[in-house]
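Only one protein chain is missing; all other protein chains are in place.
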Amino acid sequence: MANASLNHEFDRILAREEAGLNRPQKGSRAFRKLMGNPLAVAGLVIFMIILLSSIFAPILTAHDPLKINLREMLQEPSAEHWFGTDRTGRDVFARILYGGRVSILVGLGSSLIAAVIGVGLGAYTGYVGGWVDTVALRISEIFMAFPQIILVLLLVSIAGQSLLNLIIIFVLSGWGSMYRMTRARMLSLREEEFVQALQSFGVPTLKICYKHILPNALGPIMVNITLTTAMFILAEAGLSFLGLGVPLSIPTWGNILNVAKDIRVLENNWWMWLPVGMVISFFVLSVNFIGDGMRDSTDPTLQG
Amino acid sequence: MNNKIALSVKDLKTFFYTNKRCNKAVNGVSFTIKKGKTLGIVGESGCGKSVTASSIMQLLPRLSRIEEGSITYHSEQGDIRIDQLDRNSKEMRAVRGEEIAMIFQDPMTALNPVFTVGYQIDEALKYHTRLDAKGRQRRVVELLTDMGIPLPEKRSREYPHQFSGGMRQRAMIAMAMSCNPKILIADEPTTALDVTIQAQIFGLMNKLKEDNGTGIMLITHDMGVIAELADEVAVMYMGIIVEAGTVDDVLRRPQHPYTLGLLDSIPVLGRGKYQEIKSIRGATPDAYDRPKGCQFAPRCDFATDVCKVTPQEEHLSETHRVTCHRIREISQNV
Partner (left out) sequence: MSNANTPILRLRGVRTYFPIHAGVFKTLVGHVKAVDGIDLDVIRGEVLGLVGESGCGKTTLGKSILQLVRPTGGEVIYNDAGMQVELCGLSNDALAPYRKKLQIIFQDPHSSLNPAFTIFGSLEDPLKRYGIKSKAERRKIIGDLLEAVNMQRDYMDRYPHEFSGGQRQRIGIVRALCVDPELVVCDEAVSALDVSVQAQVLKLLMQLKIERNLTYLFITHDLAVTEYLCDRIAVMYLGRIVELAETSAIYADTLHPYTQALLSAIPVADLDKKTNRIVLEGDVPSPVDPPSGCPFHPRCPKAFGRCSTEVPALNKYHRQGHDHFVACHLLEDNAAQ
């Protein structure tokens, strides 16, 4: 009555079971499920390729991303310059590789710092409750209500553009959702009996909250970190494209894209914006696939 | 064919296929549900009793299937082979709810919290009967009254969370009985209820049996409930029925070592402080790592080498059957 392919799968499993071939599987079920998810595996592969390329940039290219060479400007892709050169003769391929370092750093770094603040606060206030919790909740709502662009404009006009300022802004606008998610998990976990048992022994609050309960909440948090990283990379690209992000002197994917604001570049010099656009898209896609895969594999309610 | 039998199950096998492994949750069970009688299926967690119920209702989860065997519903129009119907087919949906109904253990999660109780019963009536809106409303009030819910008109407009546990269970029974099913499957209906409320529900279920001639399949882990309500009993262990018969047969003359062990391990009210309770040694084996032959052998005091072969069912009398190699020796001992 179930569809035919499911029936075949069942028959296969039954045959293996009868032959005694199925053994209790060692290792994490979540990991196995992740590896069995084709999109997640594809995502993982693409992610690793891009990440490793950025890390090992000096090995992959001999060109200096910052070196201006006006004699070689606006060249099409060639054997010498795999992705051609930009308006000041800088090698685009090298810029993408080195730029990746900064973009990924900004994305990952911001999301990790936001996680440390959000999770750290959420775990404590969620456990303790009371007025501390209410106050923290309202503060997080205030931060979350602020549109990111306005914050960027504000900070840029006050403090000027810099890599650090961008990270600060991302952290400020991103910690709220981490906080709320951790707090929500904490609210349900603190009612568990093992927590009451720890209380019955008089174990101190901080220890209960950070050492004992938090590890149980980490599953969805890890997933969220990956997805936030992707989000921040996109945000950085967007802001740098607008000229509001990282200063143009430092190569980032968004900064490279910045040149596409000019319609002549868009029409005539495709190598300056298309490759970098694709790299950003693939990277963000791959992170999303990995995040989705992680979410599916750690969800205990999904069958299989 | 005996016109007193409402449902026959023969050699039913239902296997689960999760985590790429095969769990033989129900591994060859046969029984009948008779009109106006209660069949009690008793066993501990993991024995397959709830899966049997889900198989009959064709409500199994996606990664499982009925492997073998037959489930035959003896309706007035003839026999219907439930195991051969598609789960969401018209025929199955006509059977489910109208001919065979089910009530579950936890009434809070079985009732939809965002609809009133009256609405939910009305929905069942709308689908299975041809009554108009007024007729359905009257029937809802009638049902709630029959189930002993005071102020039925007011109650039918209330939400499940406004009902207490016992009342919710009654509401669920009302919903199940709304279309006059011939068979009612009750999966641990009173386990989540307080003892004094349980007593009320027992009275209600006996009344249903007598007034409507409903055949009841009662699933429970509590031998006391079996003694109270059941006419016939089947004891399940690891997916098979190890002993079955009338409630007299099984409770007064238990033969299978597992049944004996279960009955000996329960403190019985009235036997005093110094009653002997003996525990069954060992633990239920892992479903994926089953012993060869008789499933109970590793925990059985009477096990010998012959028990390495799967035992066949034997009839001790017309009603009493046991699945065990060593019954001759055991009956001499007991």
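Letters are used for the chains, namely A and B, taken in the order the chains are written, and counting of residues starts over at 1 for each.
Simple rule for what comes next: a contact is a pair of C-beta atoms (placed from the backbone, for glycine too) under 8 Å apart; a residue touches a chain by one contact, two chains touch by 3 or more.
Worth saying up front: this structure is predicted, and the values here are computed from it rather than measured.
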Contact partner of the left-out chain, one of B:Ser279, B:Gln312 or B:Gln332: B:Ser279
Sole contact to the chain not displayed, among B:Thr18, B:Ser75, B:Thr129 or B:Gln200: B:Gln200
Residue in contact with the excluded chain [from B:Met108, B:Leu251 or B:Leu316]: B:Leu251
On subunit A, residues whose C-beta touches the chain left out of the figure: 192-194, 196-203, 207, 211-212, 215-216
Those residues of subunit B which, in the complete complex, touch the missing chain: 44-45, 164-167, 194-200, 202-203, 221-229, 247-248, 251-252, 261-263, 265-273, 275, 277-280, 283-284
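In the analysis below, only the chains that are shown with their structure count from here on.
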Subunit B contact footprint on subunit A (complex, rising order): 1-2, 6-7, 9-10, 13-14, 16-17, 22, 24-25, 29, 303-304
Sites on subunit B touched by subunit A in the complex: 15, 17-22, 58, 61-63, 65, 67, 85-87, 288-289
